[in-house]
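Every protein chain of the complex appears in place save one, which is left out.
The chains carry the letters A and B, assigned in the order they are written, with residues numbered from 1 in each.
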Amino acid sequence: MRSRSLLAVVGVLSLLLTTIVVGNVSLQAQFDPESTYIVGVEATFPPWAWVEKGAFKGIAVDAIREIAKSEGINLKYQELPWPSLIPSLAAGKIDLVVTAVSVTQERAKVLDYTIPWWEINRVVLVRKDSNLNGITALCCGVTVGGQGGSTDFEWVKQELAPNPGLDIRLREFEDPVMAVEDLKIGRVDSVVIDSDTGDKLAAEHPDIRVAARFYAYPPEPYAIPVTKGDPQGLLPKLNHGIMELYTSGKWAEIVHKYIPGAIILPIPAYMPEYVGSYQHPIPGLEE
Amino acid sequence: MALTLVIEDIHKAYGNLEVLKGISFGMQKGDTKVVIGPSGTGKSTLLRCINRLSPPDKGQVWLEGEEITHSKSNINQLRAKIGFVFQDFNLFSHLTALKNVSIAPMKVMRMKKKEAAKLAMEELERVGLGDKADAYPAQLSGGQQQRVSIARALAMSPKLILFDEPTSALDPELIGEVLEVMINLAKDGMTMLVVSHEMGFARSVADEVIFMEQGVIVEQGPPQQLFASPKQPRTREFLHKITELYGEEREKGN
Partner (left out) sequence: MYKVILEELPYLLQGVLVALELLLAFISLGFLVGAVLAVMRVYGNRLLVLLAILIERFFRGVPAVVLLFLFFYGLSGVPPFVAAVLGLGLRSAAYQSQIFKGAIQAIESGQMTAARALGMGKLKAIRCIIIPQALRLAIGPWSNEFASELKDTSLAYTIGVIELLRRAKYIVSYTYGNNTLLVYGVCALMYLVLVRTGNVILYRLERRLAIPGFERREEGG
């Protein structure tokens, strides 16, 4: 009898396993693969994308929702941590990424971008009680923190750290909030981060302040990346949708909902030459 | 008359140590033979060679005309016809006494559960343990466990039962109940090959006693003859030592 109950337990477990696995797979298949696209979201980057009580919120999220409505695209959202986002896009596991993604030359080799909708600058955050300024926060024995893989941190890593005369140490974090946590407790001396998030964080934490603001030249734009070669044919729809959003004024509405008083740049923002999908004719835009 | 068991020229070595150096004998249906001899002379090994638990290096074994040692023999089927009672009982610890006895008929002979349970009960009662059917081995005394293990062997209706020092691991006061079962079995006509030190048992029911030493059969013959007037000097030496060890009373008592 006892062996039998053991066997029953094993049997139930296997059944459970199969059901769960199959169930998840079939749930996936319910969406018509033709017209549903998977959006990769990194939900730990306010004000661009986050999750509150189970719902996606943020500038990028609201924008893509509007675009999907106006262009008639079905979207399914898959949240992934930042280090997994670009590789997943490159591998085709997701079709586009909606969060604050900068356009860079390296990334343009493995991705295609929609027209840019934002430009960012950089801020350096320090503890309020420290006397570091924009220069001393980036030299002379300090430890600099930032989000690994972000353009801000890459700039520090590639342009500043290799210079022995500057004598800085680096500390990489998975997201900016963690970097600021370590700044507060003194594990790092400064954090380099994009201006929108940086300003927000400085506002939320009275014990940190902005030490300096860098204006990137040439400007560093944000855009929506898709897989190289745009296999799903999303670029025309997305570009059209972004322009629609801008010209209808909805874009300004969304941005001001999250960053009141922010300056709305005209779209398309600065388009670097090295991006293939910025060569004319741009998909989705009438010439 | 066709022989139940034929053993011919069995050799077995473990590494460099040759344990069996050419053993041959036969058994008829209903025979009870007891193998005696000093420890380490290969008596247990011989039993394990018979049902190929330890395959012999050389030599052959036939059970009712079927060769066990043949490479193409259906060894499981043949083993099912040979009962084996171990010195350490080896009852299945996760099963009740009843289940221990009924599991082989169910799994090997594909008997239905009810039938097997009924059969198991009969065999347990035969060895005097009908009331312990639902006990687990850990709850039984050594003597009881060994009797269950005999019942387990009997349930398969074997042509032959091999006993490997069945009472050597038992406390002295428990030996009697096991020997009693074995004596009854012998009287009922079971073919039994027993390796044991129990001379009293040999005296009362053995048809033949085989004395083995250093991997060979030194002498064999009916117990009265072998015990009273052994032909070989080594046999005499051994019997002397045994009698000293166990004492005259035990022999007489059995």
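Just so it is clear, a residue touches a chain if its C-beta (ideal position, glycine included) is under 8 Å from a C-beta of that chain, and two chains touch if they have at least 3 such contacts.
It should be emphasised that the depicted structure is a prediction, and the values quoted were computed from it without experimental measurement.
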Seminar exercise, completed: Given A:37, A:50 or A:278, the residue that touches the chain left out of view is A:50
Problem set entry | Residue among B:49, B:80, B:98 or B:160 touching the omitted chain | B:80
Seminar exercise, completed: Across the whole complex, the chain not displayed is touched by chain B residues 51, 53, 76-82, 84, 86, 88, 90-94, 103-104, 107-108, 136-139, 149, 152-153, 156
Problem set entry | Hidden partner interface residues of chain A, rising order | 2-3, 5-6, 10, 13-14, 16-17, 20-21, 24-25, 28, 43-46, 50-54, 57, 78-81, 83-84, 87-88, 91-93, 175, 177-178, 180-181, 184, 200-201, 204-205
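Criterion: only the chains that are shown with their structure count from here on.
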Seminar exercise, completed: Cα centroid separation, chain A vs chain B, in Å, comes to 79
